[in-house]
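Note that this complex is displayed minus one protein chain, with the remaining chains in position.
All chains are identified by letter, namely A and B, in their written order; residue positions are counted from 1 within each chain.
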Amino acid sequence: MPRSRRFTSLVATGLAATLMLAACGGGTEDEGGPDAEGRTSLDMWVFAELHETFYEQMTEQWNKKNPDRPVDLNVTVYPYDDMHNKLQLAVNSGEGLPDLVDIEVNQFSNFVGEGGKSPLSDLTKAAEPYKDDIVQARLDLYTRDGVIRGFPTHVGAFVAFYNTPLLEKAGIDYKKIKTWQDFEDAGVAYNKATGRAFGVASTGVNMVENLIVAQLGGSLFAEDGSVAVDSPEVVEALELEQGMQEAGAISTIPGGSPDAEEAYGAINDGKYAAIVYPAWYTSRFVDYMPDLKGDIAIAPAPVVDNPEVATIGGGGTGTAVPEASPNKEFAQEFLAFAKLSPEANVAVWEVLGFDPVNMSVWKDKKVTHNPDNRYNKYFQTNLFDVLNKVKGDIGHFESFTNPNLPAVDDQFTTVTYTEIFENGVPPKEALAQAQSDLENQIGE
Amino acid sequence: MARTEMARTATESSQTSSPSADVQRSRPVRAVRREPTAGPGRLKGLLYNQRLAPYLFIAPFVITLLAFWMVPLARTFQMSMQDVQFGQATFIGTDNYERLWNDRIFWKALFNSTRYMVLTIALLIPIPLVLAALLNSKIGSPRVKAVFKSSMFVPALTSIVVAGIIFRLMFAETESGLMNQVMGIVGAGPVRWLRHDTSGLIALLMLAMWRYTGVNILYFLAGMQSIPSELYEAASIDGATRVQQFFNVTIPNLKPTIVYVTTISIYGGLAMFLESFMLYAGNNSPNNQGLTVIGYLYRRGIEENDLGFASAVGVVLLVIIMAINLTYLTATGTFKKEDAR
Partner (left out) sequence: MSAERSARAQYTLPRGLHAAVQTGFLVVITLIVLVPLLGIFLGTFQDGNEIIRKGISLDIDFGSLSLDNYVMLFTDSGLYFRWFANTIVVTAVQVAGTLLVSSFVAYGFAMYNFRGKNALFISVLVLMTVPFEIMMLPLFVMVNDVGLADSYSAIVFPFLAASVTIFFFRQYFLGIPKDLLEAARVDGVTEFGIFFKVVLPISKPAIAAMAILNGMVIWNNFLWPLLVLRSAEKFLLPIGLNTLLTPHANNYELLIIGSFFSLLPVLVLFLVFQRFFVAGMTAGALKG
């Protein structure tokens, strides 16, 4: 009977299709090692498209330098949260790990456990050839228990970006701003004269606060590594900021931080005139705020009185090689080249606009002051002039390497800063609440 | 005997055999096939076995139940009493539950979920009910009603990702955002919608209403259309106004539908996650105002990799939902009807 035959074949197709889906489902196992042409295929996960461009460039350079051992790099760009989630899940199951992975500094501690147990391999040997020229503080950032687990991307030294035309109209000379008090005074004056916001109070990121706490010589954690966000220096730093906000020198920004799409729009429209952020923010200006070309000057970040350090590195991405990678040694060697070598660091500046970790590049005026460099074309001042001024005084903020940093970061960016900057809660109170929440969460 | 004869005829021929007409009409035929007891015929015989068949039919469900629900459920209970790190699990008893009890953020998430559930039930049952009644009445052009029904349902077709993006952009905090333009029309200043609790809740509820009003209207309408019109006629003869008819005829007869929709809304509301997640573009709403219980489970389990703790959250939610549902269903007498089947 034709009807039943049609149904039976429908059924059969359905089953077959389901089975087919199942078959083309699961991933293939990678045996590792170079293929017949000596080409090694490496999988890499990143969370920023800009980084993908960078690594593709480095692959080309490596292949030119090592024609006998070329690399075939497959980069996948995931959203920030998603990539770190997937990495964690892959680490837990031991399956599906890439050969190389970018891990943001705030998440890095999630991948190094107690007593140095980690799914990330030891990169110390691979770093040897380049170590001496690298900013030690940034290598320390990704070192746990004496073992280097990740390579840094940049220094990310905090600097200040000023919209000079706007400031001049209000009669403010940015070069005179040295301390946070100067910054506040300038902000108040600017706000009075123009009615607009001067600086930014971020609720969605934990950046400037770290800078101020480090300048005050404090930390988010106690000597024994336990959480201590209610310590005097942290309270003082937030009271400083809240004071500035109440005086009108800094304001909250759409998007919650300068590094959000809504914020780029607002800054581009001239609604904010002073951004204190790590040096890598240069790429945001160039890529997302074209209207401000030629208007922005870079200067050293404001400091407290008698600061312990002038500036620290903020943010960062540590690139690691999982232990489970079948191409471990090769990936490590490639990675060291792609991140620590002088060639790589020139690219870091030219492609990404970041301050490179290899300081030999800082002295190379041909690179740093190259008039064709799009970052030099955009800014009024030269980034390296500013960096060389604070070169010896870039501190390493110990808190960044504490295993509980991710939890503190989450707490601050979700609850604490909103309470302080949106709801006007006194910092002492908000931090005490944070301290008790964190103690419960971490189970101490 | 007629029966055995019929049976043999059935198994021997592959064509439609017509038993003698008078036998067919006199009583319902229960064909009893004789199953072959040996050889390849036996396997074929299984296909005819009426006692075995049901088990084979429901086998896929049983497999699914065991493999994809029971085992994970057991796993969740197990993990809730463990501390899981990098794939290694250690037993820690009720530690996770104790931490949960003392966890301010968990209670906040539970509060948010409960508040959402209550408000969505308050909004998404009466309003669609009234709208369905309007549609069901004989007044008004059927064409307009048809267009209305379809348009109300379309939001439910959108992916939650897309809906969340659209609403997030509509509720932008700049004065050029749609909702702030509306506020401007009524003379109020731009609202930073997603930064404050109440305004954020309004945005979330509007998203929920946009998506689900149409669905509930269809449910209620379907239920209403099965109410015989004689009941309405009888009521109007007795002098009842339309409003009175609504309360005295429509609603009582709609009880199973209302119970069904409420039940879905209970666990839908308590387990809500993606609406909030997409509206706030992530799990980190200011001050956790948009964090729901499942959002917390996702955060602790997937984002922070504390699978044991997250499992405990899941278990607690499951218990709450089961308790509420069972209480509600028993109170409305649903279980009694099921047993009668």
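Please note the rule applied: a residue touches a chain if its C-beta (ideal position, glycine included) is under 8 Å from a C-beta of that chain, and two chains touch if they have at least 3 such contacts.
All values derive from a computational prediction rather than experimental measurement.
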Chains shown that the absent chain touches, full complex: A, B
Omitted-chain contact residue, chosen from B:96, B:112, B:283 or B:311: B:311
Listed residues B:118, B:170 or B:201, member touching the removed chain: B:170
Absent-chain contact - pick from A:38, A:96 or A:171: A:96
Hidden-chain contact residue, picked from the options A:123, A:157 or A:260: A:260
Chain A, residues in touch with the chain not shown (by the definition above): 1, 3-4, 7-8, 11, 13-15, 17-18, 21-22, 24-27, 47-50, 76-80, 82, 86, 89-90, 92-93, 95-96, 254, 259-262, 264-266, 287-288
Positions on chain B contacted by the hidden chain, ascending: 6, 10-11, 13-14, 16-17, 19, 28-31, 33, 47-51, 53-58, 60-65, 67-69, 71-73, 75-76, 79, 131, 134, 139-141, 144-145, 147-163, 165-167, 169-174, 176-178, 180-181, 210, 213-214, 218-219, 222-223, 225-226, 236-237, 239, 241-242, 256-257, 259-260, 263, 267-268, 270-271, 273-274, 281, 294, 297-298, 301-302, 307, 310-311, 314, 317-318, 321-322, 325, 334, 337-339, 341
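Note that only the chains that are shown with their structure count from here on.
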CA centroid of chain A to CA centroid of chain B, Å: 42
Residue ranges of chain B in contact with chain A within the complex: 84-87, 95, 99, 102-105, 172-174, 195-196, 282-288, 302-305, 307
Footprint of chain B on chain A - complex, ascending: 81, 84-85, 88-89, 91-94, 110, 113, 117, 119, 203-204, 254, 256, 262, 265, 406-407, 410, 413-415, 418-419, 422-423, 436-437, 440-441, 443
